[in-house]
Each structure stands twice: as structure tokens, then as C-alpha cells.
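Heads up, one of the protein chains got dropped from this complex, but the rest are sitting where they should.
Chain naming follows the written order as A, B and C, and within any one chain the residues start at number 1.
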Amino acid sequence: MSIKNPAQPTIVKIKKIIDEAPGYKTFVFEYPLAGRPGQYLMLWLPGVDLKPFSIAWQTQSEFALAVLKRGEFTAKLFAAKAGDRLGFLGPLGTYYNFKNKKKILLIGGGCGTPSVVFLAQAAREQGLEVDFILAARIAEEIIFERFLADKGVKVFHRFQNQKYEHVWDLIEDKIKAEPYDGLYACGPELLLKRLVDLTLNKNIFCQISMERYMKCGLGVCGKCCVDPIGLCLCQAGPVVTNQLANQITEFGQYYRDASGQKIYFDDKRQKADSCKI
Amino acid sequence: MSIKNPAQPTIVKIKKIIDEAPGYKTFVFEYPLAGRPGQYLMLWLPGVDLKPFSIAWQTQSEFALAVLKRGEFTAKLFAAKAGDRLGFLGPLGTYYNFKNKKKILLIGGGCGTPSVVFLAQAAREQGLEVDFILAARIAEEIIFERFLADKGVKVFHRFQNQKYEHVWDLIEDKIKAEPYDGLYACGPELLLKRLVDLTLNKNIFCQISMERYMKCGLGVCGKCCVDPIGLCLCQAGPVVTNQLANQITEFGQYYRDASGQKIYFDDKRQKADSCKI
Amino acid sequence: MTADLNVTINGLNLKNPTILASGILGVTKASLKNVVNNGAGAVTTKSISALPRQGHPAPIIITYEAGMLNAVGYSNPGAQKAKEEFQNAQTVGAPVIASVIGQSIEDFQAVVEQIKDCGFAAMEIPLSCPHTPGFGSLGGQHTPQMAAAITAAVKKLTGLPIWIKISPTHQNNLKVAQAAEAAGADAIVAGNSMGPGMIIDIETAKPILGFKMGGVSGAALRPIAVRCVYDLYQTVKIPIIGCGGVASGRDLIEMMMAGAQAVALGTAVFIGGASVFNKITREAAGWLEENNYKKITEVIGLAH
Partner (left out) sequence: MTADLNVTINGLNLKNPTILASGILGVTKASLKNVVNNGAGAVTTKSISALPRQGHPAPIIITYEAGMLNAVGYSNPGAQKAKEEFQNAQTVGAPVIASVIGQSIEDFQAVVEQIKDCGFAAMEIPLSCPHTPGFGSLGGQHTPQMAAAITAAVKKLTGLPIWIKISPTHQNNLKVAQAAEAAGADAIVAGNSMGPGMIIDIETAKPILGFKMGGVSGAALRPIAVRCVYDLYQTVKIPIIGCGGVASGRDLIEMMMAGAQAVALGTAVFIGGASVFNKITREAAGWLEENNYKKITEVIGLAH
């Protein structure tokens, strides 16, 4: 018999932990989540905190979160072992739309990678042709390459040859070379901003996952409200179209931290974007 | 648009007030109650109190309560006018069972009369043959005689001729004379007690409405709990079979008042039974 | 394997940690028996005052989507009749706790004197009723001074365990509990209903309850009662009986994890009938077994 209050976090046991790269682990849980690519969970470390993580992949009976170690929460999460119990709220937020698409390009950078990895998995299951550009600062931080290749995804990154110094050049080349009918990306905001400008310009369908500081994930704390539309990205996002992104004047400019203060990408780019290529 | 909290009393307007006899009025409300004969309502005089009253009769769109003026509550109710708003909880409690009966005898006394009047109405609508003995101290207190006759009920009372000094003799005579397959009664408890003994003895199907002090009508205050079974008659009653009545040792002996003190019918019969013949 | 649900409080053995709260169905010995037959580990009488009380005008209760309000006003037949009613309370089949109320220390003592030999297992003293003038919160009894004085006064008269029932919301409730403990109280019951609250019928523009306002209980109260028990667990050493909005096995376990050794149920009994005791203990036992607990006592205070 199970006794449960539906408004409480759902409690799951860690089934398995996979080392992906230095400071990068995948946590696998046994639970039929039925999330959609681009959606996220608020992960609860009992007695510690609650933080947003994208669904990295999912089967009928399991799901996984891929986590980059950054601060207190992720450090404590890294100390967890298989068998430990955690909680989550979700799946939350909007998701990528790839209906009727044939050939799509995905771009994942740093801790934004898992969000698009799940999309790659789902798109391949629907038979789409999927190219995937992995962005990272150093070759050791390239993750999910094998996972994606196994699913029949064509993977590209700038460490495959020495041709590109910046991932952006690789992206531009791919877009020029291939007839993609959809672009999907999650990663450093300034990269996303360039992508939005480019796809609007070229009139290519594009969705990005736009991450903001998310304290509650439920539309109540207002930390993730974006100017000037005043909507909460924890619910109206994280996945938005390039058009909607373009209406958000703070996009590429600033976001709000836990106190609600604006953090400018220019001023503090390192801090704001440290997890991203 | 109606804004309503289902746990609050239902609010209804008094449609009409009928004078039945000195100190006896019928209050008619426009509301599709769908109660069953024997059931009662807790009637709310806003800002005053809440008291139990049997449903006296009912149509598709109306229902009526017939009230004997006794104390503060009924006096204030008598001061109400057509158009005033009152509230009620219910229909509450158990009801008379007359399935498959053909010819039944009903006995109503004092403020117990309305409960069986509704039964008479319902039984006639199902085509049963219904005899009704009205009990009262004086001829002026005979009520609903016309109402019952109009429905094809045969009405008897001891003021029709001078044959009987006590209603009990009339009852015994009728039971001897007619092949009733069901007896139903509401009235003075000592009369009910005799009836229960008689029907158990003669093995006649019998249900009575056994009234106790009812403060809440919802099984919470315990004022209506009967010894030794410990059930609340506001829910397990008011209608009980002669068998169940017989298991209740306090039946015909005592009841509990608003404070929970036992009031013995012997000691204070007048007080306890003042509304009944 | 079936989990062991037995708990012991002040040396009293309860076959499971559920207790009928005071004020629901506890007017007669027969109805207490009925509740015990439905699985309660112990039962509490309706509160007993020195003299008979009619209580407040009705409605005395009203439910709403988050719980219920009550303003019964302590109707009861008084200590002398209660003594007759509850004679040989030890034959009910589970420990019977007498709830004792008064408007003065002498009142409390008079009631205890009357009923102390009825066979009760303990006496509960509510200092916290939010809606009866002269009693509890409205009688100035919910203060450390009064808690100490009343506790000491009744301890003098009986060797039975004395349980002090506090308010879950009053800011001074931990201090009241500490004062009671220091004066010899054997357990703290946390707690009474909160508020009071009011519900107005907008069609007639009248408060619905006869007393206009009444204590709030049920689901609305549960998190507040849990927090109160949690705080008490870090404040007093004597056992704590949780009370407030418990309606499922989950809720029972939660209250015990906060620190309760037993849990009283009021509103749930009203809503679900006496059979709720069996339902809740069955749910709790199932959960314990699934989670490999051998005894329910293992979960007490586990959330600290």
C-alpha cells in the first residue's frame, strides 16, 4: 500500500550513477516519468535544497538527470549513492516541438546539454535525422558523444578536428551546409542570442531553452520573471521560440539572481555562464 | 450565477405559511428537496439556532415543515413571514420502508404527526391503502385531517365519536380489526413503546420514529446516542424498526437533554413529552 | 511480518497509537465502547465540568473545504452525572482518558474529586479551548502560571497521569508546556483546535455558528499541529500526544516522526465515522511493513 500526498515531492531511489566526465555525472532513477524533451524537474535533496535539472533521457521505466558539479547543491548531490532517496517536482515547463520535422540541428553546451540530449533521443525514436553540435571549453568536457552516436545521431564538436576555434563557426558552417527544418539549442545565453538573431534573419524554425534562476518552479517566487512581458519562465519556459525570445528584452542582457537582483551578462559573464561552453 | 459552499446550510425563502391549529403552523418552501418519508431537516434560523423538524410533505418543487410552537426557537420561527430566508441541513437520517406493503396503519401524535403525514402522502402516491390515527389531547389539536382525506387516506381519531377515552384503545381496535402488513408511528414515546411491544408480540412489521435531543444532526455532539448500543439516532435514526427499538434499553425510559443529562420519562414525562398527546 | 503497533505512555499500554479526541462521540460509555470496537487504541471522554452545561446555541459545527469549525461550548451533564455514566471505565476495552475542565482551580479539583475512582487511565486538562468564555484560552488559562497552578492542584488529588492540552497556535505554547512539565504534568497533548474562525452565510449575512465563531480543526490544522509537536519534542521530556487533522496512515506516521508517541483524532472520526481508526492503523501498518520498520515506535521523532 502506498500512502502519499500528491502535492509533496515524489520520492525516488537513485538506481545508478554514471561518470560522464570530470565533474559531470548522470543519475538514473527507476520511475515512469513520462516527461517531454525540454522539460525539467525540481530535484529535492531532503534537508538541503531544491534545484532545476533538465530531463537528460528517459525510458518507459527510468529517467536520468545529468549534472555538472558547481556549488553546494551539486556537490552534495555528487556525494549521494545508489539507493539513496531523493524527491522531485515535475515534469515542469514547456517542451521542444518537432512535429513534422525531418532533419534537425541540435546544439548543447555545458550543463545545457542534457536538455537537448533528451530531444535527440525522442527525435530519433520518431525517425528524424538529427545532427548534434556539442559545445565545450575543453575536449574532456565533451559528454554524451557515445550515447548520441549509439542512437544514430551525427555528433559534431570542435575537438574532432582543429578546424574551428569557436563553436559558433562550426554552427554557422553546418547551417549553411545542411537543409535543417528546425534548430534547437540549450547553452550559454550569448550563444543562444546569436542563434536567435541568425534564425530570425534566415527565417528558420528555432526553439531554445532559456534558463533563469528558478527557486520554486511553480510560478510563485517571481525570480524567473522576464522583462518586459512579466511572465515566469519556469512555466512559460524554459523552451521558447526564437520569436518569443526576441520579445524578451533582457534576453542576452541580464537575469535575476536568488534575491531578484539583475545580473548582467556583460558585467559578470563568467559567473552567469560558468557552466556553459 | 450562484456562489455556494456545499457545507453551509442551504438557504431558502419561506413561500407560504399555513395556520393548521392553535400553535401549529406549516411553513412551505420552494425547493426540490427530494427527501424520503421519515427524514428530517436541521432548520437554521440565522443568528438564532438550529433545530430538527421532519419533512411534513413534499412536491417536485416544494417542501413543508409543520411546527408546533413550544419554546424560543419555534416562537421566533412563528414570527417569520413569507419571503424571509432560512437555512437547512439535510435531508438527514433514516426513513420509513413501505416497499411491497399493501395496507398500512399510521399513527401520528402531536409534533410527531408531520413525519407520518409525509409517509401517508408517499404511500398513497404508490397506491397503498393507508389508515391514519391522529392522536391529540383536544379536538382543536387535530391537524392535517383534510390534507390526508384529500389524498385518500382514511383518518381516525377519538374525537370523531365519544367511543374512546385513550387513543391506545382506538389503536388496539384498529389492529385487531384490519389486516395491516405494516405499522408506522411517531408520537409520545410511551405510546411508541407500547406499540413496539405489541407488534413484536404479534409479529407485525413496525417502524417508529424515535426522537432524541438533536443538537447537530451530524453524529458529532453525541446528545442523541442511545444506550446500550452507543449509536447516534440522528444518523442511525430517527426511523428504527421495532426490533432495533427493543434493543435500546433507554427506549421508553429516558433520553438525554442538551447537556447530556438523562431525563426520565417517569420523572419528567410532562417536560419530555409535552409536544405529544 | 506485521509491524508492532503497541505504544506505551505513562505506563499505559495502547494496542495502537490512535486515540479518540475529546468532544467527538465521547458523551456516553456505550459510544466509547463502540469506538474501541472500531479499533481505537484509547478514548477520551467529552470534557466534564463541575456543573451541567447546555453549551452554545446551534449550529455548533460547520464543515468547509479545508476542515471544520466547532463551537460546542462544552455541553456536558456535569461531574456527578459523568461519574455515574463512566463508572467502571476500565471495562471499555481500552484506556479511557477523562477530559476535565473548569473555570477556576477549585472547579478542576471538584471534577477530579468526583470522577477519580471511575476507572479512568489518565486525566486530560485542556487549557486551550478557543471558543468557550471562562474556559481555556478565553478563561486566561493558557499561560505558564495557570498551567503550573492547575497541574499542581490536580496532581495533589490523584495519582493518575495528568495530560495538559495546549493550543497549537498561541505564541506562548512551548512555555505553557514547560511550565506544566515542571509542575508535574505527565504528557502534553498538542493540541486543541485553532483560531477561532468564522464562516458567514452571505445570503443572510450572518455568521453560521450559533456562537458566531469556533475552533478550526481538520486538514487546515494538521501542519500547524505537526510543527507544534516538532517544537515540543525539542522542548519537553514528557511524552507528546499529537492532535490535529490526522486522517490517514501517512498523517499518523508524520505526526509520530515529528515527535508524538500517540495521536488523537477528532475531525477524521466525524468525517469518516468510527471505522476510521481501523482504516488509519491498517494504512500505517502497511507502510511500516513496506519500509521495513518492525515497531511503530521506531518512527517517533525521526524527522529531527
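Keep in mind that, in the parts below, contacts are C-beta pairs under 8 Å (C-beta built on N, C-alpha and C of every residue); 3 or more make two chains touch, one makes a residue touch a chain.
Please read all numbers here as calculations on a predicted model, not as lab measurements.
Engineer: Out of C:K15, C:K175 or C:K206, which touches the unshown chain?
Structural biologist: Counting the whole complex, the residue in contact with the absent chain is C:K206.
Engineer: Decide which residue listed in A:R85, A:H166 or A:K202 touches the omitted chain of the complex.
Structural biologist: Among A:R85, A:H166 or A:K202, only A:R85 touches the chain that is not shown.
Engineer: Given the full complex, what residues of subunit C touch the hidden partner chain?
Structural biologist: 64-67, 69, 137, 169-171, 194-200, 202-203, 205-207, 212-213, 216, 218-224, 226-227, 230, 245, 250, 253-254, 257-258, 287, 291, 299, 302-303
Engineer: Determine and list the subunit A residues touching the chain excluded from the picture.
Structural biologist: So the residues of subunit A touching the missing chain come out as 3, 5, 7-9, 11, 42, 44, 46-51, 85, 87, 89, 215-216, 218-223, 225-232, 256-262.
Following the convention adopted for this analysis, only the chains that are shown with their structure count from here on.
Engineer: In whole angstrom, what separates the CA-based centres of subunit A and subunit B?
Structural biologist: Each chain reduced to its C-alpha mean, subunit A and subunit B end up 71 Å apart.
Engineer: Measure off the straight-line distance from the CA centroid of subunit B to the CA centroid of subunit C, and report it in whole Å.
Structural biologist: 36
Engineer: Identify all positions of subunit B at which a residue touches two or more other chains, and write them in rising order.
Structural biologist: Within subunit B, no residue touches at least two other chains.
Engineer: At least two other chains touched by the same residue of subunit C: list those residues.
Structural biologist: There are none in subunit C.
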